[in-house]
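Let's look at chain A:
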Amino acid sequence: MSEKQNEAFLSVKDIEVIYTSGKKIVHAVNGVSFDMKRGETLGLVGETGAGKTTIARAILRILPDPPAIFKGGRIELDGVNLIDLTEEEMLKIRGDKIAMIFQDPMTALNPLMTVGDQILEVLQLHNKSESKEELIKRAGDMLELVNIPRERYGEYPHQFSGGMKQRVVIAMALACDPQLLLADEPTTALDVTIQAQVLDLIRELREKYQTSMILITHDLGVVAETCDKVAVIYAGEIVEYGDKRSIYKHTTHPYTIGLFDSLPDISVQANRLKPISGMPPDPTDLPEGCAFSPRCPYATEECRAAHPQLREIAPGHFVRCCLRGKEE
Partner candidate 1 sequence: MKKAKQYAALIVALVMVFTLFVGNGTAFAAGNVLDNGRLEKFTIGMANDPQELAPWNPNNQGKNLVWHQIYECLFDNDGAEYVPILAKGYTVVDPTTVDVEIYDYIQDSEGNPVTADDVVYSYQVLVDSGYAIKYGIYDSIEKTGDYTVRFHFKEDPFVAIGSLEFIWGGTAIFTKAAYEAGNFAIAPVGTGPYKVASYQSGSKLVLEANENYWQTDELTADTHKRTVQTVEYDIITEAASQTVALNTGSIEYSNSFDMASLADFEANPNYTVKQSDGNFVYSLLANCYEGGLMANEDLRKAVYYAIDNTMIAAAVTGYNPAYGAGTNIFADYDPAWETEENYMTVYDVDLAKEYAAKAGYNGEEITIIAMNDEDIKNMATICKALLDMAGFNVTLNIGDLNSIQTISNQNTGWDLYLMYCASGGFCISLSQAFFDDTINGDDMTLGNFTDEELRAAYNLCNTMEGNNKENMDKLREIWIGKGYLDPLVVNVNYSIYSNALTEPCYDNNLNFVPGGSTYAGQ
Partner candidate 2 sequence: MGRYVLRRILMVIVIMIAAAFVIFTILYFTPGDPAKNLLGASATAEEVENMRHVLGLDQPYLVQLGNFMYNTFLRFDLGNSWTYSVPVMQELGNRLPYTVTIGGISMILNVIIGLLLGIFAATHEGKWQDSVAMIIAMVFISVPDFWLGLMMIVLFAQKLKWLPPYGVQYWYSFIMPIIVSSIAGIAVNARQTRSSMLEVFRSDYITTARAKGQKEKVVVRKHMLPNALMPIITSLGTAFTSIVAGGAVVESVYSIPGVGLYMLTGITNRDYPVVRGCVIFFALFTSIAMLLVDLAYAFVDPRIKAQYSASAAGKRKGA
């Protein structure tokens, strides 16, 4: 939070998103803020339902409109607050400045369009002055870039395997050379060997094009490989934030510690896994004090009463905890 405004390329401040479901209100994202520099990779880590995907969709402003309501906050990209933009202006940003890769490659592509045409679509949307032939060639180039022969331009998604489909999605996302790439669990649906391939590909292209990336995942191993900074999300808030080294070597927040502890370690002889006891809180009925307090082994009365703020415990390392947040 001490980063100066003019150095930050993406600045997210206090965003709040709720979902209305019947009479209940689901508090999905409760005041998340972070900054990113150009070329950086930020990992958003957390359990399912913590609010990670919602944050990503909020940035792109593609939250499903009837249930989801964006309650407040600023999202500044290169100084421009995306929240203030009209829909028309936002259309220009999507796919061009910010692109997204989705979780399930099997359903992310339109089954009735050729893969080439789907890449062509995003090119045509943001390169109105170029000719169609030129753009078709570029789409073919993108296919080659992700190691798919350009002859397969006219084939349909069902003719590709899961890993190849995801590569097509990546090609689509990077076609217009975006400044920010939002990758929502891009490898979760793939098996491990393909996972490695896809991650390598992403890293290669990132280095080549200097794209910033927010990588959403619940896999700490993937985070270790690809991310510069890490933000741990719990119940719609960031509970721990810092660079990779700090998080991995100086894990502070009890939740983060619990996450690392629960990773199975082959070298250790263990009979049982060590999960974090309890369940994530009901987002329609969040606890008054610290959201993690019901499950925290160190919780005190103070934790349950007061809602802790994010505090810097070391340069660039922030923690939201009543107890640990005070330590040095």
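Candidate entries met the following condition: all candidates are chains of the complex that A comes from, given by their letters.
Observations on the structure shown:
One rule holds in what follows: contacts are C-beta pairs under 8 Å (C-beta built on N, C-alpha and C of every residue); 3 or more make two chains touch, one makes a residue touch a chain; residues count from 1.
All values reported here derive from a predicted model rather than from experimental measurement.
Touching chain A in this complex, out of the candidates 1 or 2, is candidate 2. Partner candidate 2 is touched in their complex by these residues of chain A: 60, 62, 66, 90-96, 99-100, 102, 104, 107-113, 121-122, 125-126, 156, 158, 169, 172.
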